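Every protein chain of the complex appears in place save one, which is left out.
A, B and C label the chains in the order they appear, each numbered from 1.
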Amino acid sequence: MPHVPEVGGNTANLRLHVPIHLRWGDLDAFNHVNNTSMLKLLEEARVRVFWVPESGDTAPSTAVIESGIAAGVLTLIARQEIEYLAPVPYRREPLDIQMWFGKIGGSSIEVCYEVYSPATDTPQTLYARATSVVVMVDARTGRPQRLTDTMREAWSPYLGDPLIYGHRR
Amino acid sequence: MPHVPEVGGNTANLRLHVPIHLRWGDLDAFNHVNNTSMLKLLEEARVRVFWVPESGDTAPSTAVIESGIAAGVLTLIARQEIEYLAPVPYRREPLDIQMWFGKIGGSSIEVCYEVYSPATDTPQTLYARATSVVVMVDARTGRPQRLTDTMREAWSPYLGDPLIYGHRR
Amino acid sequence: MPHVPEVGGNTANLRLHVPIHLRWGDLDAFNHVNNTSMLKLLEEARVRVFWVPESGDTAPSTAVIESGIAAGVLTLIARQEIEYLAPVPYRREPLDIQMWFGKIGGSSIEVCYEVYSPATDTPQTLYARATSVVVMVDARTGRPQRLTDTMREAWSPYLGDPLIYGHRR
Partner (left out) sequence: MPHVPEVGGNTANLRLHVPIHLRWGDLDAFNHVNNTSMLKLLEEARVRVFWVPESGDTAPSTAVIESGIAAGVLTLIARQEIEYLAPVPYRREPLDIQMWFGKIGGSSIEVCYEVYSPATDTPQTLYARATSVVVMVDARTGRPQRLTDTMREAWSPYLGDPLIYGHRR
């Protein structure tokens, strides 16, 4: 998973590029990737960006969370916002999910995404823009847990302008 | 599917009450209903509220859209916002998804939801609040299609205050 | 969830009747309930038939397994066989999943299913026939765990002829 610096649409900051494969099963009866499947793709991109990999697997430098019930830490979603810009067809090549962080808080992080058609497309189509607020929670108590210095250091290179949603009220 | 008038949290307007059953498969490895499963529940509530029922099935008075590729009309999601307030455990009794409309536009409708624990709970727990903007689209051309007078009449009793999200930037 | 005695196609034994709601999201791009969604429906029927209900919820007399990681017991699937007899359309009324047990073993049970269109249909359509072998496993050691006398007593009224699949080699 390469994470190439890039000048994004609304920010001059670094972005992570996470290739995520579609499945034909992500389509619904309208023959488009379903709106909830899109959030499944974002979930998978988050797991790959944030969670410590299994031994021997490669992962980006941001993958520093030991998450899971066994690890005692849950990464919960507090809120999400998503704008669907174009219907997404099935493709064999992985989508190019671009990610950066709009804010690194006390025990939470605001994750921003732009979902593009495969990196092999010229030009690429922007399918969706989204934001998730992820909170670190103690698995036993359910209480928020402070981000560690390791996390802040790993994530700060990807701090950028948060997404602004034009059509919201 | 009864649709009982009720004084809601932030509105004095009518709400639809749609009972939607969880599945154990909606849980993820954290043993909570997954954030994307919650949107699957909202999708199912929308289908039941908006789409013309099969012959012989009962449906609320709002169910006036002939949707589907065969019908030539698609109901697409333009944007969604969701706030997760408490983890949702598996339950056999259906969740009580309360719905109303924040805005009825030219070719779109803003759907507001509050997802509560089963109607048999006293008191009920509010698990999530969400908003979807649904656009009517011509299946062949992909262009927005104006809402009909039948739709406006069927939906206007449930027009209410849109949800306001406190934590967004 | 009523469990009415009935004379089935290939057995004179009692059957459980589990009503399970479809979701529009169970459809795939062919506009039929996807083959994997059908197994999701069977999974939900199993959970409702076998697992001890939450306090206050009703469940059939077979619901005697305290399953879950917290309970220390997992119910794993060892094998499944399924025959799809007719495409399943979206319906608002719940499917009528009929279940009985082909064999009650030392630490496993063979679950048989016939998936019918809603109980309100006359006549009902048989959509699929399936068999799952479910094994009780100790969550810590991963080793099979013997069925208890409580389980055997609860399940034996639904013991019947196993399904025979004609077309298999």
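Please note the rule applied: a residue touches a chain if its C-beta (ideal position, glycine included) is under 8 Å from a C-beta of that chain, and two chains touch if they have at least 3 such contacts.
Since we're looking at a predicted model, the values are computed, not measured.
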item	value
Contacting the left-out chain in the complete assembly, out of C:P19, C:P53, C:G68 or C:P94	C:G68
Residues of chain A in contact with the chain not shown	20-21, 23-25, 31, 40, 43-44, 47-48, 53-54, 56-59, 68-70, 90-93, 120
For chain C, the residues touching the chain missing from this view	29-32, 34-36, 39-40, 43, 68-69, 74, 76-84, 87, 102-103, 110, 133, 142, 162, 165, 167-169
Residues of chain B (touch criterion as defined above) contacting the omitted chain	24-25, 27-29, 31, 34, 36, 69, 90
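One rule holds for everything that comes next: only the chains that are shown with their structure count from here on.
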item	value
Mean-CA-position distance for chain B and chain A (Å)	25
Between chain C and chain A, distance of the C-alpha-averaged centres to the nearest whole Å	37
Residue list for chain B, restricted to those that touch at least two other chains	31, 40, 43, 68-69
